[in-house]
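Mind having a look at this structure? Questions to follow.
One protein chain is absent from this view; the other protein chains keep their places.
Presenting chain A:
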């Protein structure tokens, strides 16, 4: 009898890409729950619309590209992209915003570049930026966190939420409001202490900003789970959060009217934790080596702070990540690890090893 000739190694550990993606999905649960608790049903509806759109788009493109559909859908990457986009979008945003964003993420940012593994940019963030630039009003209208709602007003229920999202009926007055980062963006002239006294978002907060602090804690917990399971290393997230904290310490300015906010406010507001653990850790579009990921993460932290403090947008994870995606191949060229038996690390661009 003839046996098959197969190259070593024989055997494999049970982990596969689909499993990693499912782990990422599971780890978004704490963040998702926090979002839903603080801001109502909006995120849930976003999630459903985004997942359905993304899977449909993925299937259609795979069919056009003559690829085995079930095999590729089973890698769960389209679901991950959809979930991350959905969680980044403001709750109760009109349905077509979610659809446009999902389509752009899957069709343009992912499949047209060759599908999973070949996209130079983070698909969810491409979708997000397209929406932010095209539909600024829809994209910057946030719900007021649960504990700050006026008496007698509550978040819309599931059916009401659906009519807001799908039929375009207007939400009740007082349900929408500013985010902590919005407040700092638009309150020049006030010193930090005054802002903290005037704004309920801060005066009633536990440590950073009502509602937002818990959303960020949720994503932090999910991120730590992923870190523990070894889905990614600490290098990227730590470098990003560290740089963000460092920058906000450096420019804290004693809480003057010029101050862009405290380190705690920056770390636990907006999409800081989600960005650090779920967005910049996208392996496909990030730098590859550990040292590269340190630089990549630090670059994102730096850009996030620069745009938040001195740019036109209150938050900047998506812009920062996309800009760093551009830099990733360049970073890769100069951050090769030192290989066993070599005295020094090499550059990817060198023709001959320098002795």
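Note that a residue touches a chain if its C-beta (ideal position, glycine included) is under 8 Å from a C-beta of that chain, and two chains touch if they have at least 3 such contacts; residues count from 1.
We adopt the following convention: contacts and distances are computed from a predicted model.
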Original post:
UniProt name of the unshown chain, from "ABC-2 type transport system ATP-binding protein", "XdhC Rossmann domain-containing protein", "Phenylglyoxylate dehydrogenase" or "Ion-translocating oxidoreductase complex subunit C"?
Top reply: "Ion-translocating oxidoreductase complex subunit C"
Subject >> Residue of A:191, A:306, A:323 or A:336 touching the missing chain in the full complex >> reply: A:336
**OP:** Consider the whole complex, including the chain that is not shown, and state which of A:134, A:198, A:233 or A:257 touches that chain.
**Re:** A:233
Original post:
Which residue numbers on chain A touch the omitted chain?
Top reply: 1-13, 15-17, 19-20, 71, 75, 77, 115-118, 230-233, 283-284, 286, 288-290, 332, 336-342, 346-351
